[in-house]
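Below is a structure I'd like to ask you about.
The other protein chains are all here in position, but one chain of the complex has been omitted.
Labels run A, B and C following the written order; every chain starts at residue 1.
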Amino acid sequence: MNLFNIFLRIFIFPGFLFMLILALFLHWLDRKLIARFQGRVGPPWYQPLADLVKLFAKEDILPSGTNQYFAALLPLISFASVLTASFYLPIAIQSTPSFQGDFIVLMFLLSMPSLMYFLAGWVTQGVYSIIGGNRSLLQYFSYEVLFLLAMSGTAIASGSWALTDIRLTQIKVTPYIFPQIIGFLLSLAGLIGKLKREPFDIPKAKSEVIAGALTEFSGKKLALWYLTIQLQTVVGLSFLIHCFFSGLWQMNTISGFFIFLLLLVILQCVLSAISAIYARLRIDQLIHLNWHIFIPLTLLHNIYILLK
Amino acid sequence: MNKTKTSKIIKWARQKSPWLLHFNTGGCNGCDIEILSLLTPRYDVERFGILKESSPRHADILICTGPVTQQVKPRLQRIYDQMPEPKWVLAVGSCSCSGGIFSGAHNILGGIDKVLPVDMYIAGCPCRPEAIIDGIVKLLEQIK
Amino acid sequence: MSKITVPIGPQHPLLKEPLSFLVSLEGEKVTDSVLRLGYVHRGIEKLAEQRTYIQNIYLIERICGICSHIHSTTYCQSVEELLKLEVPKRGLYIRMLLCELERIHSHLLWLGVLAKNIGLNTLFMYAWRDREIVLNIMEEISGGRVSHSVNVIGGVQVNLNESHLSLLQQNLQELNKRVKEILRSIENDRSFQARTQKIGHLSLEDIKRYCVVGPVARASGLDIDIRRDAPYAAYDELNFEVPVMTKGDVWARSILRIHETLQAIRLCVQIINNLPDGPVSITAPRRVPAGEVASRAEAPRGEVFYYVRSDGSQNPARLKIRTPTLTTLITLPGQLKNMQLADVSAIIAGVDLCIACGDR
Partner (left out) sequence: MNTKKTANKLRDVLKLDKSTSKQIPFNEVKITISKQQLLLAVKTILKSGIWHLSAITCQQLEDDFVLLYHFWKFSGLTLQIRLDEKKPQIDSICPLIPGAEYYEREAREMFGIEFLGLPNPVPLLLPDDWQGGFPMRKKERTNHDKSEGDDLQQKGKSS
C-alpha cells in the first residue's frame, strides 16, 4: 500500500502529471493574457500541448561538430532538476519530508536550468548561441543572487531553513506578504530575471540573438527546453507562494488547494502584465538595475528583519 | 498505442501549431508587410497557433516573398537545408510564384520554384492577408 | 577580449528584407561593421528602358511596397513636365492626399518595427492596429491596401465622392486621437526611453558630409523639407509645419516621425476640406518629346530624386532613381561604432531602412 501511495504521489497527483498539466495551463494563460493585452484573441487552450507534441515529432538536427551526447544531456539534466525541485515543495495537499536546509536545495535545483542554458550555448558553438550563453551567465550571477537574498528574508524571519518551519511560523504570526511586501516584490523581480521573461529576456532576445542558446536546438531537445522553462515558472511561482502566502490556507484541505491555485493564477497575471508593458532592457542596464538598486534594497530589507 | 493512433495525434499537432519562418528573397516588401500584419490584432494568426519564428531550426513552414535574385539564391538554399523535416515552402506574391513584374531583369532568376520545391503558391501583388491565411489553411489540410 | 563577427545576415528577425551586416564585436561593444547591399537589386532602371512610359507606372510602383505612391507621383510629374501637361487641380489634390496617407502608413509601420526590435511587442501591436485605419481608407479610395495604382500620366484615375469624404473625415479624427495617445505613451515610457536615447547619434556636419535626407536629417537639426522648400503638386497652397529636432539620436527620430504623422493627418484634413472640383486627369499622348527633367519629392524617408531623359520614342532613354534610404545606409557603419550589440537593433530600426528602395 505504501509503495502504491508513493507511486501515486510521485507520478500522478502532486508529482509529474499534475505539474505538467499545471505548466501547460500556466503557459497557455501567459500567452493568452499577453495576446489579450495586445488586443488579440490569443491561442486556443490546447496550444501548448500541440506545440510540444509537434516538436517531439520533428526531426532532431544539430550542427555538425557539436558533441551529440553532451547536447542531448543538457536538456535532460535541467528538466530533471526542475522536476525534483517540484517534489520538495509542499503543494497545498501533501507534506513532504522536510529537513533543515531544503530551502537551499530547492534554490540550487531551480538555478540549474540557467547554468545548463549557458552550457547549451557553448555546446552548439553558433555565434548567436555563444552570445546568448554569455548573456545568460551574466544574468545568472546577478538575478539568482537577488532571488536567493530576497527569498531568504522569510527564512531569516522564521529562523530556520526548513520549508515547513517557514510555514508554521507564518501560521502563528501573519503571512510574510504583509510585513515583507518589499521582499516579495524584489523576489518577484529576481524570479523574472531567473526565468528570463520579457523585461529581462536579453539572453533569448528574438530580435538580436534569434533564440539565444536554443538557436541550434530542434525537435525533442527543443521540446524539453520549452517544457523546462514552463515547469520552472510553475515551481518558481509556487515556491514564492509557499514562502510569502502560506499562512492563508490550511494543509490537506480542498479549499486550501483552490486558494493555492488562485494565487498561482494571480501571480501569473502579474508576470504577464509586466512582460506586456516593458521593453527589453540591455544587458548593462540589467546588471546596473540589479546591483545598484535591487541588491542594496534587499540587503537593507534583510537587515531590517534581523534587527526587528 | 498502435501506429495509426499516434500518427493521427501527430497530424493533429502539426496542423494545430505551424511555425513560420519568413524570408524575403528580393521582393518589393509589399508582401512582407502583409505577412507581418498577419500577427497584428486585425488578422491575429496566433489563434490558429501560428507563430513567426526567427531560427530555421524552429520553423515548419518557410514563407518566401519576392523573385529570387542571383545573390540571395545560395542563402535561400542554405536556410531550406537548415530546417528540420517535415518542412513546407510557401511562395507568397506573384513575383515569388513566377518572377512577376521583374522577370527579365539582369539579376532575377524567376520564381522560388527555380530553387526550392514549393508546396503552395499564393498569387497577388501584394497578396492580401486573407489570401495568405487561406493559403496556410489549405496547406495544413494537405499535411498527411 | 574575445573578438566575434556577428552576421546580421540576409535572414534575421531584425530585418524585413535581406541586407548583410557583418558586425565585429569586442565583448558587447561593436568595433566596426561592414554592409553588403544588392540582395534586392532587380535592375529597375534597366527594365524601365524596355517598357513604354505607361507600362513603367506599373513597374515604378513595385520598387518598394511602403512608398509606392510617392515613386509613381515623382515619375508621373516628371513625364507630365516633359509633355508640358497641365494637370487639373483636383487630380493634384487627390495625388497629395494619397501621398500623405502613405506617409502616415509608413511612419506607423516604422514605429511598430522599432517597438518590435526593442522588445516592446505591445506597442508594435497597437501601432499596426491603428495603421489598419489608414489602410482601410486607402483601400476604400484606390482598391489596394499597400500598392494602389492611382497615378496616371496626366492626373489620377480615382475620384472621391461624398461617401469617401465622410469616411475620411471620421477616420482621420479617430486616427488623430490614437496617434496622440501613442505619443503620450512613448514620452513617459521609461523603458522605451532607456532603449532609444543617446544611441545612433548623427551630428549636423555628418548629415552634410553624407548628404543625408529626410526625418534622420531633420532629427539632427537640418531644416529641409521638399514639400515646403521646393513645392511640387499643390503643396504651396497648404500650410503645415516641419518638425525639426537637434538631439539626433533614435529617440529624437522617433518623436519627430510621430509629429510628422500628426502633421500629415492635419494636411489630409486640409486637402479634404478645400478639395476643388473639376476633372481628375487629362489624356496624355503616347510619344514623349525629347528632353530631360530632374524631379524631386518628399518620400516618408526623405528626398526621392528622379532623372528622366526621353529621346522622342515611346520608351524612356534613361530613368535614374535615387532613393532616400541610400543616404542613410552610408551613415550606418558610422552610427554603429562602439555601440552595444543590443543597440544595433534599435539603430537599424531607428533609421527606417527600406532596402527594396535602396537596392532598386
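Structural remarks
Methods note: a residue touches a chain if its C-beta (ideal position, glycine included) is under 8 Å from a C-beta of that chain, and two chains touch if they have at least 3 such contacts.
On a predicted model such as this, the values are computed, not experimentally measured, just so you know.
Partner chains of the missing chain, restricted to those shown and counted over the full complex, are B, C. On the side of chain B, touch with the chain left out of the figure occurs at residues 69-71, 103-107. Along chain C, the points of touch with the absent chain fall at residues 37-38, 41, 43, 45-46, 50-52, 55, 78, 81-82, 208-213, 224, 229-230, 232, 291-296, 303, 305, 307, 309, 314-315, 317-318, 320, 322, 326-327, 329-330, 359-360.
Criterion: only the chains that are shown with their structure count from here on.
Rounded to a whole number, the gap between the C-alpha centres of chain B and chain C is 27 angstrom. Chain centres here are Cα means. That of chain A falls 44 Å from that of chain C. Annotation: 35 Å between the Cα-based centres of chain A and chain B. Touching two or more other chains at once are residues 38-40, 206-207, 210 of chain A. The residues of chain C that reach two or more other chains are 12-13, 125, 129, listed in rising order. Within the complex formed with chain B, the residues of chain A that make contact are 31, 35, 38-44, 46-47, 49-51, 53-54, 57-61, 206-207, 210-211, 214-219, 222.
Within the complex formed with chain C, the chain A residues making contact are 34, 37-40, 127-128, 130-131, 198-199, 201-202, 205-208, 210, 276-285. For chain B in complex with chain C, the touching residues are 21, 23-34, 36-37, 39-42, 54, 56, 66-67, 69, 71-72, 75, 79, 95, 100-102, 104-108, 125-126, 128.
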